[in-house]
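A short worksheet on the structure shown next.
Heads up, one of the protein chains got dropped from this complex, but the rest are sitting where they should.
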Amino acid sequence: MSTLSEAIEVNEVEEQTLPKVEQNAQPFWNPYLAGTGLGLVLLAAFVIMGRGLGASGAFSSLVSVGMQAVAPEHTSANGFFTEYLGDGTHNPLKDWLVFEVIGVIVGGFISGILAHRVKGSIEKGPRISSGRRLLLAFLGGGIMGFGAKLARGCTSGQALTGGALLGVGSWAFMLAVFAGGYAVAYFFRRQWT
Amino acid sequence: MKKIQLSLNQKLALILGILGFLAAFAGSPYTGNTATMNVKELALLVEKQTDHVSVEELADWIIKGRADHRLIDVRSVKEYEEYYIPTAENIPVASLFDAGLQRNEKLILYSEGGIHAAQAWFLLKAQRYNNSYILKDGLAEWKDRILFPSPAENASPEERSAFEKRKTVSAFFGGTPQTGTADTKTTAQIAMPKLDMPSASAASGSAPKKKKKEGC
Partner (left out) sequence: MNAPFFKFGYFGEETSLIVAFIIGIGFGFFLERAGFGSGRKLAAQFYLTDLTVFKVMFTAIVTAMVGLFWLSVFGIVDLSLVYVSQTYLVPQIVGGLILGVGFVVGGYCPGTSCVAASTGKYDGMMYLVGIITGIVVFGEAFPLLKDFYSATPMGKITIPELVGVSYGLVVFLAILMALGGFVGAEWVEKKFATKVKGVGQ
């Protein structure tokens, strides 16, 4: 019996270990189905635009614009920021990735609303305080922002896109991400478990 | 025969497995340097002559400083260094497809007499560079009408005033209007006008053209 609704629901074993998050929150999709959907979106980007997805680049553009507004001379001397600011012929925020990321925010919201999963909350394990969690979220973001720039991309751009295109650096990057995560997971177990 | 029931995951896996297995035997996904074209369509285009740009139009655009096109000199490097139309970039025919030309850019091709430019145009069109144009009659016409214009014999008053205008255009490009019988049509001493070359005007310096970032 393989009806679609059955396939989409999470299997029973996992459901018993659920904390009570939201009473009317729908279960997540079958990961393979969600992955296929994601893959098709990526494929659409390839076919329509001849490029893949991304996320960190949009933040770089945002930061560059902000830095220029705050300290224009200092910023124009910095080769990293000027790359995102372009040569002045067009607005750096009129960038493909910036619009794409805005779409990501909207798309996530739509899916969340449809599934009753939009709720002001803090994702954390039971053994850590909210304050500590927020601090670590900030720290983690900072570390990742730095790493993403060094690697010239994040999981959306390098891993997903570069992975699908069989780029050598992208696959190496992907393996490194998993390695890095597993290496430090033990030290942060109190945040999540 | 007993019916085999597959779960959704197993169905997905099966489809993926088959596509992957077949992939190992498929050819290369790169089309490489082959192109297909609709010859009838192209023949009609040739007849319509919509892909020509006259030397006067080009001179006008250059003087006005229009930046909506790229002027490509398809001759050899040596010929380019001797003289080139201001704002032209040198991309010899053989290097055309390595130069990173974009299909949504307007390209104007010229060569000495127009033959190589026309051949280059044809190659580009076959690879779907539909925004390509040819400078009609090439550099020869440019020299004849822009750099070294000569008045028509028994010119009418309108033609004479038009010639005055062409003299200023010629002066702009460092040429010499032909007045008498002496043939001074040489490009050896041309003073090139100071114009913004497309590759030299970029502020960022890392990429010569306004290359759109496609990274993440």
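We just call them A and B in the order they show up, numbering each chain from 1.
Going forward, a contact is a pair of C-beta atoms (placed from the backbone, for glycine too) under 8 Å apart; a residue touches a chain by one contact, two chains touch by 3 or more.
What you see is a predicted model; the values in this text were computed from it and never measured.
Enquirer: If you put the missing chain back, which residues of chain B would it touch?
Expert: Its contact residues with the unshown chain are 13, 16-17, 19-21, 23-32, 102-104, 128, 130-131, 212, 214-216.
Keep this in mind: only the chains that are shown with their structure count from here on.
Enquirer: Would you tell me which residues of chain A are touching chain B in their complex?
Expert: For this pair, the touching residues of chain A are 1-2, 4, 7, 30, 32-33, 36, 50-57, 79, 82-90, 95-97, 152-154, 156-158, 161.
Enquirer: Over in the complex, which chain B residues touch chain A? Could you list them?
Expert: 5-9, 11-12, 202-204, 206, 210, 212-216
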